[in-house]
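Just below is one structure, and these are the notes that go with it.
A protein chain is absent from this complex, but the other protein chains hold their places.
Entry: subunit A
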Amino acid sequence: MLLDAKIPEGPLAEKWEKHKFNVKLVNPANKRKYDIIVVGTGLAGASAAATLAELGYNVKAFCYQDSARRAHSIAAQGGINAAKNYQNDGDSVYRLFYDTIKGGDYRAREANVYRLAQVSVNIIDQCVAQGVPFAREYGGLLANRSFGGAQVSRTFYARGQTGQQLLLGAYSALNRQIAAGKVLMFPRTEMLDLVVVDGKARGIITRHLITGKIETHSAHAVILATGGYGNVFYLSTNAMGCNTTAIWRAHKKGAFFGNPCFTQIHPTCIPVSGEYQSKLTLMSESLRNDGRVWVPKAVGDKRAPQDIPENERDYFLERKYPSFGNLVPRDVASRNAKQACDEGRGVGSTGLAVYLDFADAIQRDGLDKVSQKYGNLFDMYAKITGENPYESPMRIYPAVHYTMGGLWVDYNLMTTIPGLYATGECNFSDHGANRLGASALMQGLADGYFVIPYTIGDYLAQMKTEKVTTDHPAFKEAEQQVTSRINKFLSINGTKTVDHYHKELGLLMWDYCGMARNAEGLQHAKQKISELRADFWQNVRVLGENEELNMTLEKAGRVADFLELGELMVDDALNRNESCGGHFREEYQTPENEALRDDANFAYVAAWEYTGDNQPENLHKEALDFENVKLTQRSYK
């Protein structure tokens, strides 16, 4: 199969406008004849469902949570970028585009990223119109701050709860359409398979999480907006329920998987404290506007931070990257923190942490101002660690945060299965090998509000309005497979819990396919994951029955898919013999320990094709053409 990204012809700045004119339109009166399924109700899903319903399509929206408003977009803290140039500091669509391409270490598609920067401007307008209470200046105009990887202030924010407020905006738009009868909402419902009829995505199989009822839903097109798969690492900043099942099932039905090994490690996370730990909590990147990162200069210096004099501290980010300082991009900050800890200069009881210090900011601006800016984050830190960050520096360590890989999509956000779309974090398209701060929210909303509503029309206009009923054999077959898989889980009755497997997998992934990888470690992990997967299907214990609220059963299905995805991530990491962004292969680094890309051989998207159980996947390559940005070694010095 030929991988066609369908990037429109013409100059970068005109591609999207031109494309919007060239796509086929669905007559307003015909829109009501089309049914669209949207899976996931985060920023990408809720905004898409609401907007498509506003246009007149019949939408069915699904989420596993008890309410659409609880999607994990809600936990994003820092902000959302937009090239508004309200601060008159030299921002522009082109600069946002450039920062994003460079920040992604030149592994993103130019055309998609440019479009993202273009529509970023509309997103802010839209959200304000919905009543999102962004931070304001005293004059009543919107406030901005800066984020890692940028030298302008283009980040719009709502205290430390930007994700929550943006999601509530999209959720309210969704609610309006639910009330209008244009969206049928299915909370506590999990997609367990995709139904493909005549090569096209025509529906999904779901399980109701309270009753266990397996249901079939047909549609003319299916949009997956199910978020990232960072929970493959068990410990991550993702919500506990975030999973890969929807996209993994779609992958097994023919959707190629793009760049699975690109995982973003976020530098400012509260460090792990014990074996029982279920979850890592992020401290917003905005803290690095005022917080200074440091470790002791001497190896093994275990003194309390206030006892270490200024000249015995190493502010390593400021030292190595004077022009970006503490605001270097996430991959750079993370790697440097790891390096300091690997040298034995880590702090705290585990030695796996560095300080994020606000003493200077408090002295300079006063306690009040600092607490006004970051108060809720400081409180959160105090709650979790039992320490007061106003008095002693925070301890932070990198953690798995966002997955840049996901289903491969073309410029229209369509996967390799016609009629199946992927939006937001679950596609691979906009962030390259590293995501800059405040750009995930931007992509989710861009895809949902301003991209998919145009591009899906092009597909629907070219297909007939006839519906496929759920009596079709393809539905029956998929339903039967889902049921027998559930019965299999319930019948194994082994001796180890689902969490046991998930934690084992997570450790393997973190140790060998985490912040730094090498060929030997990856080979080892591949072998181990395969053994773990075999053991899972022999010895996992899932109690209870299907026809009830059975959280172990839910987890079992997700972990089974993570076990398969983990192997593909390892394969992808092994294949990519270079370092870029969040993918750091220890064999490939500059003398200064920076990521060393190999543009001659790896300036491509790796798109993996499933070929059958326990078979190696086929690698397809989409060459990345950089016509507008010159590929250079990334420097933040």
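Methods note: a contact is a pair of C-beta atoms (placed from the backbone, for glycine too) under 8 Å apart; a residue touches a chain by one contact, two chains touch by 3 or more; residues count from 1.
Just so we're on the same page, contacts and distances are computed from a predicted model.
Hidden chain, UniProt protein name from the list "DAHP synthase ferredoxin-like domain-containing protein", "Succinate dehydrogenase/fumarate reductase iron-sulfur subunit", "Threonine/serine exporter family protein" or "NADH-quinone oxidoreductase subunit K": "Succinate dehydrogenase/fumarate reductase iron-sulfur subunit". Touching the chain that is not shown, out of A:139, A:473 or A:591: A:139 (per the contact rule at the top). Checked against the full complex, the candidates A:279, A:488 or A:524 give a single residue touching the omitted chain, namely A:279.
Among A:353, A:380, A:400 or A:560, only A:380 touches the chain that is left out of the view. Touching the omitted chain from subunit A are residues 47, 50-51, 54, 65-70, 72, 74-75, 84, 86, 122, 124-131, 133-142, 158-159, 161, 164-165, 168, 171-173, 175-176, 178-179, 185, 187, 210, 237, 239-241, 273-274, 276-279, 281-282, 380, 383-384, 386, 449-450, 453, 495, 497, 499, 541, 543-544, 548-549, 551-552.
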